[in-house]
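One structure is given below, encoded as structure tokens.
Just one protein chain is left out here, and the rest sit where they should.
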Amino acid sequence: MSTTEFDLESKRLHIKEPETRFDRQGDLTDDERVTKAMAHFAKNFGTTAAAYLDACVHCGMCAEACHYYVATGDPKYTPIWKLEPFKQAYKREAGPLAPLFRMLGLKKKVTIEQLEEWQHLLYDSCTVCGRCSLICPMGIDIAALIGMARHGMFKAGLIPHELHAVAERAHVDGSPLGVTPKSFEDRVEWMGDEHDVKMNIDQDQADVLAVMSSIEIQKYPEAMAATAKILNAMGESWTFRTDGFEATNFGMMSGNTDWQKETSMRIIDAAIKVGAKMVLLPECGHAYMALRWMGANIYGKPLPFKVQHVSEYLADALNSGKLKVKNVDKSVAFHDPCQVSRRGGATQAPRDILKHLGVDHREMENGGDYNWCCGGGGGVVTINRANELRYKVFELKMEQVEATEADALLSSCANCRQTFDDGQEHFDWKYTAESLLELVAENLEEDDA
Amino acid sequence: MKDILTLGEILQARGVSRRGFLKYCSATASLLALPPALVPQIANALEQARRPSVIWLSFQECTGCTESLTRSSSPTVEGLIFDSISLDYHHTLQAAAGEAAEAARHAAMEENKGNYLVLVDGSIPLGNPGYSTIAGMSNLDMLMETVEGAAAVVAIGSCAAFGGIPGANPNPTGAVSVRDLVKDKPVINVPGCPPIPMVITGVLAQFLTFGQLPELDRHGRPMAFFGQTIHDRCYRRPFYEQGKFAETFDDEGARKGWCLFKLGCKGPITYNACATMKWNDGTSFPIEAGHPCLGCSEPGFWDKGGFYNAVSTGDVGSGKAFAGAAVAGVAMGAAAAAMARARQKKTMKEA
Amino acid sequence: MDLLEFARGPALQVALYIFIAGSLWRVFGVLMLQRKPDHSEARKSGGMGGALKVIYTRAFTAPAFKKATIYPKVLGYALHVGFFAVVFLFIPHVVFFKGLFGVSWPGLPNNVIYFIGVITVGLGIAILIRRLTNPVLKLISNFDDYFSWFVTLLPLVTGLIIPIRFGIRYETLLAIHILSIALLLIWFPFGKLAHTYFVFISRGTTGATLERRGAKT
Partner (left out) sequence: MSNIDPVSSPIPYTRGNIEPILHEVIHALDRLLETDEPTVIDLASLPFAPGELDQLEEYLGTGELTAELNALGRSRIRETIYPGVWWLEHRNTEGDIVGRYIEITRAPAILMSQDADIGAGRALLGDKLENADPGNDNGADNEPRPN
């Protein structure tokens, strides 16, 4: 798949590094990989995916919505092109004309080379941000299809190593970053002491089950304190649970539906066990997609509790007057996590919160639902070989933020924040993405609490 | 050709002046749709032309073509031409009957062997020779016997030219056209139901004037008369372009003389001279009288759907067939989906 | 049977049957695949409303994407409008549809239609040039794209030739025009022209999903 190409631009004449690198997991033969991929692609072909794939007119407009295409100008990053093998499988396996295509030999099985080449396109260069889904004149939810295509890639053992590694770790340890029930408990206690906040853990009964992202637990532990502080101030009966603390879902991001289910079920089971009326999701984008919108479908029936992103919870609390905050005198730009805002529908919540905080909120150009992704979503931030590309698309994000000339940058997703941190370091950038939750927690009007 | 006089000699003998002859020649040029500049050549040619012998055979026909020809006011230009041809056999027009008539036909064939013209109106039944006979002779036999020594054959009217109404579906007599049978002689088709009389005489004039056959289109029709569509020469054509149509026979558009396309006018696909030559000595033609063209000079005009169906409508078949196609489509869709579901299960098992 | 008889008779009939059967095959083949209910708690009710909303709103470009897509959008829309105007407002076509459906509507003068037709063919050519030169389109285009382009433009071109004639007989040109339409009808359900149906299902599905999430549609 990599042809010999000379890099004439460089000072020293040398053979161009092949652009696509791919990883393999397991020791399946090529044929087995193809068979697995085809089967697990095909599994997704219900009416929804079929209508999407049959509606495409190859207009190419989705390219203009994709940060990878806009940043590089490389046509292979056209979102619908990333689905080419998936589409091919559809036409061969499940499309209305599939029997005809198979009979006439018009649509072949995908090849191992194709799958290998597309690993880069389905993982390294897609954050499943869903911007393309909004530009598509045919209304195709391309991002949803990418999620489906990853199912086949995972089963074929053809996903980036690092993503596989964290997903596997989440499967084995319960957390992608190696947080165990014990270490979680320790860190919760530590934060309780550190911030002098009453922490509830492993209560038998609670109205609210609070869950956290490993990224927060390991990297931004203040989020735990802030969450507790808010819930205490609200007078909620709430708890953390060591048998259901992890909000991230790397099964979903990597494309392993079994692991996705396993991860979601831990939270669902814990919530049911404590009789929770609500599961409070942390500042994490894809956790919202995984539980809020996919959770019930994994469970197979409506969930017996509400699911809220912490920004929604805060907005409700502030809007109803149950929670009061002090005025914060600075200008801020807010970065919408794709899965919460664009894909999740909670775009208004952070804006309500910012209004209550009295900050000078500078909306980014094409912010909110049309926001540029930070470039780290969909598991991309874990993939080392994707770094260079990720920095390229991050430049789009930086421009968008800089144009606001705000004092501070806020977000409500730990994964976005760590992507910002990485970009900040790489570019020696002036902005640090801060937590919206923590800003609220820091400015609570204590007398009302 | 014996002692036959030239046309010039005939006219001279009748005391027709040269001016009169020139006037006649320019009328002939006009008839043949030749440019007026050719009048001197026509005059030259006609002066030298000799009376040809003509045998007219009538088969499965309604005599409308003969009526058309004879009802043109006489003596006219056409009359002059008929004066200058020798109509040796026409069983409707000739005085002789029975054996005498047949004898006249045989005599004409003998005397003018290789030079006479055969004019045919009516189609020829192949189903059963008894369907149409003359003097006990089947139409087929008479036609084949007569054309044997002919210089050319002119099929007059749509029946002779294309089978016409006798040949219309289901064609009970097995009627065929002259061209279907006569392969080794030139056959000129002068279709129409009936043809414009001036077109009939025009074809004869052409033969008379230049002694050769006119240029024909793919249906064997002289280009001079059948080179353009009624639609292209129709005075109502501007209404077509403007999108002004009569929707019914008694609406505003019909009263205003708008285009009859929507009422089924076959003008766009009909090649004939009606729109310019018109009928009844240039009085009018069907469209001018407010009726759409039936397309009578086209092959199979009787079977081309309804006279009042617009040219652009298609024969889209029956509702049943549509329903059948719809049911088949849904069934195939359901089958394809069922196959896809089964295959999803199967491949998952294999994987 | 001459060419015109064949074209407007059996050819058009068979093409219409294939068109109808093929369209239903394609649509039902998709609709009857597995469908999973969405159990998530809707933020907003009225998925059907969302579906209808997006079927309408996705006809327009969000301001964020306007600049980047204005050229292909204008081209695309103009092609559709031109094509529909020629197909449905040319009076001989209106008469054809009246014969088919029994209902009639006003049309436009021929010269207006010829003008629109020429413009539409021009747009079609511009669209093809874009497909052949734009790197994204070049990459993602396949046989379907080019063939669908061809069969769509063909009836326009064969139709526009009729008044010009080029010395060819009217009925021959009309027959060719009808045959080109038959080709379009036959290809229609099997290629990407079927987006005519799927655009509604696709937009509707996305609209219903995003609406119940309360997300931007």
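Lettered A, B and C in written order, each chain numbered from 1.
The rule is short, and it goes like this: a residue touches a chain if its C-beta (ideal position, glycine included) is under 8 Å from a C-beta of that chain, and two chains touch if they have at least 3 such contacts.
Just so it is clear, the structure is predicted and the values come from calculations on it, not from any experiment.
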Chain not shown, its touching partners among those shown
B
Of B:196, B:277, B:337 or B:351, which sits in contact with the chain we cannot see?
B:277
Among the options B:6, B:30, B:94 or B:309, which residue touches the chain absent from this view?
B:30
Using the document's definition of touch, tell me which of B:15, B:98, B:114 or B:136 contacts the absent chain.
B:15
Given B:236, B:304 or B:343, the correct residue touching the omitted chain is B:236
List the chain B residues touching the unshown chain?
15-24, 26-27, 29-31, 33, 35-37, 73-77, 79, 233-238, 254-257, 275-278, 281-284, 288-290
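Keep in mind that, in the parts below, only the chains that are shown with their structure count from here on.
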A-B or B-C, whichever has more C-beta pairs in contact:
B-C
Identify the chain whose mean C-alpha position lies nearest to the mean of all protein C-alpha atoms shown.
C
Centre to centre, using CA atoms, which chain is the farthest one from chain A?
B
Round to the nearest whole Å and give the separation of the Cα centres of chain A and chain C.
37
Mind checking the centre-to-centre distance between chain A and chain B? Centres are C-alpha means, answer in whole Å.
79
How far is the middle of chain B from the middle of chain C, if each middle is the mean of its Cα atoms, in Å?
43
Touching two or more other chains, which residues of chain A qualify?
45, 94-97
Note: chain B residues in touch with at least two other chains are 332-333, 336-337, 340, 344
Touching chain A in the complex: which residues of chain B?
332-333, 336-337, 339-340, 343-344, 347-348, 350-351
Write out the stretch or stretches of chain C touching chain B in their complex.
2, 4-5, 8-9, 12-13, 16-18, 20-34, 91-93, 95-96, 98-100, 107-111, 170-171, 174, 178
Chain A to chain C touching residues, read off their complex
45-48, 50-52, 54-61, 63-65, 69, 73, 75-76, 78, 80-81, 84, 94-97, 133-141, 292-297, 299-303, 306-307, 341-347, 366, 368-370
